[in-house]
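Entry: chain A
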Amino acid sequence: MNRVYEIAILMVETARVAARNALRGGARSAIAVAAIGFALLMVLLQLGFLNAVRITGTNLYNELDFDIMIVSPNYDELYSPGDFPKERLVRAKSLASVVAARPVFTSFGMWRCPPYPFDPAEHREKPLLKLLGLERPPQPLQRRELLVIGIDLDDNPFREPVRSRIEAEKSKLKLAGRVLLNERSNPEYGWPNRSRFHDWELNLTAVEVVGGFFMLRGFGSDGSLICGDRDFGAILGRDVDDRVNLGLVKVVPGTVQSTIKALQQLLPNDVWILSREEMIRMESAYWVELTSTGMIFSIGVLVSLLVATIVIHQIVGADVRRRLAEYATLRACGHGATTNHAIVVFQSLIYGLAAFVPAVAGALGVYRLTEDATRIPMRLTTENLAIALATAIAAGLVGSILALGKLRSADPADLM
Partner candidate 1 sequence: MNTMKYFLLNNWIFISEAARLAGRNLVASFFWLVSAVAGTSFAVILMMLQTGFKNALEDSTTSVIDRLDGDLFIVSKRMYILAIPQTFPLRRIEAAAGFAGVKSAYPLMIENRRTSWRRSGDGVSRRIRVIAYPPRSDLLDIAEVKATRDAWSAPETALADSLSKPHLVGRIHTGDVSELSRRRLKIVGMFSLGTDFHNDGTLIMSDANLLRYVPERAGSSRGDDRIDIGVIKIQPGYRIDQIESAIAAILPGDVRVLSKAEFVAKEKRFWKRVAPIGIVFDIGVGVGLIVGMAICYQVLFAEVSDRLAEFATMKAIGHTELFLGLAVVIQALLLAAISFAVGLAISAGLYRLAHAATGLPMDMRIGDAREILALTIGMCSIAGLLAASRLKTADPAALFK
Partner candidate 2 sequence: MLLDPKVQISKPPDSFDDRLAIDAKGIAFSFGSGDSRTPALRGIDLAIERGEIVVLTGPSGSGKTTFLTLAGALRSVQEGSLHVLGRDLSKLSGREQKAHRKRIGFIFQLHNLFGSLKAIENVRMAAILRPDLEGGSIDSRCRNLLVELGLGDRLNHLPARLSGGQRQRVAIARALVNRPELILADEPTASLDSESGEIVVSLFRKLAQGPERTTVVIVTHDPRLLDRADRVVRLVDGRVESNTRRSRNTVVTETDN
């Protein structure tokens, strides 16, 4: 019991010394924290970019309600899904464990976008964006491609909150030529001016925007809309009663694996059957690992991690070396090497945490700016926060412990 008490005292004492070292370091500590903070900001930024690539692959699937997905064997990715006979879904429904099997139709369509600025008289300049050269330039009326999602309005395949938005406008959507526009679409598609612009067209067919829904945008398409399967078939010239792009299966809880096996036996091999996790993992992997965008941002993350590791390692290491004399003094006073190590560990923790907070704050700002300027969805995920924090602490620890190695060779007598 006494021993535990001693250790506790020692811990508190070393933490106190470490905190004092960090706080009283003055300008040098401030510089060290700033440099580590910038390195972490850089890591968070690159991780944010890579996460935007991941969002590209998961933005739609995260909003869809399914346990199992049926797709064509020609499925490449969300934007090139291939199709399969609708009859497969009817057959899937015959299984007792299947609660629902809903079709989703996807295609690219040409969307008639309103001009920008919609009314030149009301155009307001954004000084910061203008200063950075990121201001949105004027654009005449034009046609742009977006993702069109067709659903059976009586068998809503979406999760909340999109589900409710569709249900709320369901009666209107059932009329021909009515669509919901993604509020998060590139503003070029005209969501901000929905109340004033009325000459919408999808693939040369006049349509009306009766409402909006919220879905993140990715690198695959920067706009999307939802419409009923009847409209989808009529406007895009597809036989929605014959072939579908995605088959969303809901099952009785706990029967995912058994239903997948049953479906594989039941259905011919002109379809692939994947669980929700497999589907999302496959789609993320496609965007992150196989596309050029994903590869580029992966390289960006790797290099930034490397740079940050070197920077932090070096800064914390330099800080310890600067205080080497103090450590040697502690040793000369009879403290063990453990005390020194403990102080160094605490100190790199303090630096890591002190730099982490402003880095996260800065990252949020830069995320915001990036999203405004590039319209890429920038989200700070817990996973990415953890990676950045772990980098800060690990690199700091290694740097300081390597620097302490020098201390072992330092003779307290040299101090005199």
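With respect to how the candidates were assembled, all candidates are chains of the complex that A comes from, given by their letters.
Here, a residue touches a chain if its C-beta (ideal position, glycine included) is under 8 Å from a C-beta of that chain, and two chains touch if they have at least 3 such contacts; residues count from 1.
Everything numeric here is computed off the predicted structure, so don't read it as measured data.
Every option in 1 or 2 comes from this complex, but the candidate touching chain A is 1.
Note for the complex: chain A touches candidate 1 at residues 28, 31-32, 34-35, 38-39, 41-42, 45-46, 49, 74, 76, 80, 108, 110, 134, 136-137, 139, 142-145, 186, 188, 219, 222, 289-293, 295-296, 299-300, 303-304, 306-308, 310-311, 314-315, 317-318, 322, 366, 369-370, 373-376.
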